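Written below as structure tokens is the structure these notes are about.
What you see is the complex with one protein chain gone and the rest in place.
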């Protein structure tokens, strides 16, 4: 399979069609990004990289980092975690607090904000220096010292933190939050403000395409069974309130972020990261989603 | 792969563990069924059947028939249908009317009751004798004159039809219902009251494991792309408010019914039907879900 | 107190300010009404009538009739009724079905549509010819053969009955509906389609200003205690999702209808009916609400 040719074709077609959205503007740091950027990086099971466009440019991975943090505690806590966070698609916006009330403080899944806060809280209970260790972990599985926290972005998020802080206090009201709220939020905003390029991001997702084994870290990151479950979660819950649509049109497990990135995997084939800042109204990158739809059509690959 | 051996092992282990639930009792006809029945039928891509337990006993397929009816209109209406019904997991009970109100009469997906009613309505707009044609279609794709409507069950459902009738009127209030309500409900209750055995049900799902081509009907039932999308929908929405959990633990596209049946597919490998009447509190058969979980573990097959 | 002078001043001021809204247009019959009509009729405890503007013109009383029907069964069923319908303000639109689901089929109060349907159902269980008897009752308490059902309006409502029919089936699903749905809806649409003038309407509310005794019927319609409770219900629930606002600004128990009418009482002083077809976005007549606000200011009367 000539992946390079395929992603170049995909790139070209998306550039020509040029579907447009709106750059995330809830914080100034994200709003300032050049909206025209667009890159694709695909990494096959042997670690071979295929890239096109701005695939070497670091960008804010935002919620995609929730897959990394989930992986870190999934591995450690195993089934105990699932009494604190559910695995069901939410059917509501990612930052809804109403649902958390209806479900008595148990977030629907680890990718909505409330669920990711529980994961960050679990990390804080386990690790001494969670932010540094998240970075170390991502560097390890991408085989590259690639991750940095953009402190402007982080500070900007912290200045707009009211809703996430409300979620954290609400979780604490339901006794589903163990550590100091400010400390956990600091970790949360740090990992959301991390920056990597498409190529590093695709490499960091490689273990999910490979039954849990990372060829870059040269070790099993999670068991095969856990890798499958993380993929299942991404498929059902990875794209906010558009997860069903993405499964329906693309059919790959993946996770999006409001920075315009999407990381996805075709199990036993490849991992892939696509990035372009303009988002549709559900908060997913229009060009990235389009690119992945074209790609699966061309490759005739799909889970299904 | 010795499928026969594997399903026999699975059968044995489930029988030994003997997880228990509660037979559906909202209508007397379903409540009366012998709760101990349990059967598994697996059909490989060549049409070879593997079976164990009560796999030849017909049972009430209930909501599993919604995959058949969706297939019939998916094929016919293509994308137009998706302005009338969404493809997102619901995060609510299957018969919730509140969600339908919040989303202005557009059901979240074709497998919750409101969505299936829209599909039945679309069938009534397309076919002269929808109920007969649903039967003909299922018979064709299972390669057997196997389907019958259990009129006792149907009548019983009609005597408890208030909630579904309310959903139908509500859809009509939102102009998302074209035909006579009584006529559409008759079709809906007819297909929910259909009975088939595990083996016939597994055969009727074979085309979904085979990129849309039925070896029993000897024709393409839907395009490869549509088959993939139906599978994606089953994965994200096939198990009511437990779809995420099923994807997480089992990882196969499938559809359950309150009669205790589950039909599922492993794309490019096999289709399978499992049946046992006792349900968990989300309305899914406890033995069938357990059996499929063990099966995918043993086969080391999963989408992910 | 020179009531005639006061209502003429109020009338004049409202005409000059001329606040505008939108005539109800969900059925053609209501949409066709002349939007400029405006009348006020006040009836004191001795039965003396004061009127201005179009106070003799019959109009569609719509939901105001729910006070009459409630009175008929309040009297008959006493406390038993209150297991079937609650007395709390709803905080939701009048025809919401979501709330009915959350509260398991018990409508929040007798003035939202679901609650009024329960009242109509109770009427059907008690009376042989409910529609005729509602008319007889209103005629009796207004001291005039004044009520007629506008069959064009009724038919028009029936042609847009999907949402109310859905509510009725939903109530039946919760076993909170005893009689035939079509029969109850016929009664419901009949009383909503009744027409009366402001003067007759004000007279029909006179017993609520007079501790339950009607000087027109020359008998106690309900006990003093029941009259007080009906007034309390009107104050907390009489204006859809604007009941708090009306209590806050006007401070009289009252009930509005989408025909543009409002009937209200000042206990131990007078009853009043105001009518003008243009509605605000909550479905209450803009001129009628304004007039009542000015009136209570001028009279320095208020419950509070």
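In this document, chain identifiers A, B and C correspond to the written order of the chains, with residue numbering beginning at 1 in each.
Please note the rule applied: contacts are C-beta pairs under 8 Å (C-beta built on N, C-alpha and C of every residue); 3 or more make two chains touch, one makes a residue touch a chain.
The structure displayed is predicted, hence computed values, not measured ones.
Undergrad: Among the chains in view, which touch the chain not shown?
TA: A, C
Undergrad: Determine which one of A:22, A:75, A:172 or A:269 touches the chain that has been left out.
TA: Missing-chain contact among the listed residues: A:172.
Undergrad: At which residues does subunit A meet the chain that is not included here?
TA: 96-98, 100-102, 162-163, 165-170, 172-173
Undergrad: With the missing chain put back, which residues of subunit C would touch it? List them for me.
TA: Its contact residues with the unshown chain are 86-92, 99, 108-109, 224-225, 227-229, 231-233, 235-237, 241-245, 247-249, 251, 253, 267, 297, 300, 302-304.
Definition applied: only the chains that are shown with their structure count from here on.
Undergrad: Centre to centre, by mean C-alpha position, how many angstrom separate subunit B and subunit C?
TA: Roughly 48 Å separates the two chain centres.
Undergrad: When the C-alpha atoms of subunit A and subunit C are each averaged to a single point, how far apart are the two points in Å?
TA: For subunit A versus subunit C, the centre distance works out to 55 Å.
Undergrad: Averaged over CA atoms, how far is the centre of subunit A from the centre of subunit B? Could you give it in whole Å?
TA: Inter-chain centre distance comes to 32 Å.
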